[in-house]
Structures are given as C-alpha cells and as structure tokens.
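One protein chain omitted, others in place.
== chain A ==
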Amino acid sequence: MSTLLEVKNLKTHFFSKNKVFPVVDGLDFNVKKGETLAIVGESGSGKSITSLSIMGLVPKPGGKTVAGEIIFDGTDLLSLSENEMYKVRGNDIAMIFQEPMTSLNPVLTIGEQITEVLIYHKKISKKEARQRAVDLLKIVGFARAEEILDDYPHRLSGGMRQRVMIAMAMSCDPKLLIADEPTTALDVTVQAQILELMKDLSHKFDSSIILITHDLGVVAELADRVLVMYAGQVVEESEIVQLFDNPLHPYTQGLLGSVPKINEEQERLSSIGGNVPSPDNFPKGCRFSTRCPHVMEKCIENQPDLIEVYPGRKSRCFLHEEGDS
C-alpha cells in the first residue's frame, strides 16, 4: 500500500504570556491508502490538536504549528497558503467532529449545508448538487432524503445529525477522512449504527480514515493500526490485533487494563495512578514516568526514543532497551 499522509516531527505549541505548552511535541506517523488509523489517548494527550494541525485549523491566536512537515499526496500542507488550504479542506481531506449538536449551522437547511460544499469544490450547478445531496443522504441511511434536505438541524436527533455530517464529509470523495470522536456524544445503539455506516463507507469510497478516540471499543471495531498518544507524544504504534494481544508500553497496558470487560468477571480493575500531567509541566524525563509502575532511575532523567521493537511495532520505553541488551 502506498502512503497517503506522512507526518514528520510535528510540533504544535500553544503560547501564553510567559509559558509554552507543547501540546503536540514531535509526532511522526503515516497513513496508508485505504487504511484506518486510530489515534488513542486520554484527554490532554494532544490527539485532537494533531487532527486540527493536519487540517490547518489550529486555534489562533495562541496555537501555532512551530515545526514539522505534513506531506499529503506529495505536497507539504504546512507550506500552502490559506487560499490553497481552502481547496484541500472538505475536498481532499474532510473532517467529522465530535459534537453533532454544534457542528451544523442552525440557520441553514441541511440541503444548503451539503450543497455548499459540492458547489464550491466540484463547480457543479445547484440542481446537480441537490441531486448529489439526495444520493448522499440515502447512502448514509435516510429513507426520506428529499424531505430531510429542507429541514433545519434542530429537527434532527443526534444520530441523524452525525449521519448528515458524514454525508457532508463524504460529499467530495475525500482521500482522507478525519473523524474526531465521531460517536462519543451518541447512545450505544446509535453508536452501533454509525460505526457500521463508517465501516461500509470506508470500503465503498476507499478513503483512508484517521479515527481519533478515547474509546478502545471503537478502536477494536474500526481500526487497522493504532497510535497511542500520551502527553503530546506517540508512546506506541502497532497493528490492531497485536496491540490488544500484547501491548508493549506500560501506558498502553494500563489503559487496556482499566477498561471493564463485558465478557469477563473482574473483582478489581487495574488502574493507572495519578493524572495526565499538564502540558506546561511535563516531567523532564519520560513523560509517563510520574505514573509508570515500572519506573527506573534513568526514566526520570532521560527521554526514551520511539524505537521499533518488532517489525511494524514501535514503543517509547527504556524497558525494551533493557530486554535487547
């Protein structure tokens, strides 16, 4: 499979009067054509800012991508001007946001919002755009697509709005779809609908997906490969089954152990002590050292590198070096 997106040493920092917050700090990863890459992490790990950096939507003022390259289909997105980015956003790269309640414009009809994207990027007539919008709404499972087009967002439920968002995102056949917590705000039965839909669409449209989530269940359903983020860095990168079978990094192990399992009896959950450190106060050495059950002296002083432990599996931990020597 060829590579669609390559992110090299991405650093997005936030600045206040006299402090720097390295929210995303030196990220390297790639997304291959047609694959679903999940980025997992707890709140504050920098996963959402990573996706906004790719889209060029880092909140301003305050935030800035200070270093790195984001090579998408041969072009470095960071070198593009704002006008050139307009042509990429929504067309080549589309995004689905977490909050279906706030990410649609309440004063425009569903039809106006979907056709706007199509008319801008595909340069087609209003009538054609409307027809295409009907087709899209049918693909995402609306039986009465024509009627929905003239409805306003407030008339739809959360699950329906999220399907409209997906229809809108898929409208220009994007090469890359970024889904930021697409099912977090939804109920389980509706979440199951949306996950099935996303699985279907990724096959149908052959798009690559970056799935950002904190929910390991959603990851297990959808992803091919996983990046685990902690405190602005990747701590583990792995193919999906191996990650669940044999997590390498102590943080991933803790994360997987924290989830109650539905088909097992557990007296006690394993948990990770402490809290995610704040970005203005990351530990000097390994960023997980303050919560790690296997912490060693050198972890407190030095930062481990992300090393390839097995082919295709990387982990950022000194424990693996110990094992090698």
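Basically, a residue touches a chain if its C-beta (ideal position, glycine included) is under 8 Å from a C-beta of that chain, and two chains touch if they have at least 3 such contacts; residues count from 1.
To be clear about the criterion, contacts and distances are computed from a predicted model.
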Chain excluded from display, named as in UniProt, from "Peptide ABC transporter substrate-binding protein", "Ferredoxin-like protein", "NADH-quinone oxidoreductase subunit N" or "Acyl-CoA dehydrogenase family protein": "Peptide ABC transporter substrate-binding protein"
Residue, one of A:Ala220, A:Val295 or A:Leu319, that touches the chain absent here: A:Ala220
Residue among A:Asn9, A:Thr75, A:Asn275 or A:Asn302 that touches the chain left out of view: A:Asn275
Positions on chain A contacted by the hidden chain, ascending: 42-43, 157-160, 187-193, 195-196, 214-221, 223, 240-241, 244, 254-255, 257-263, 266, 268-273, 275-276
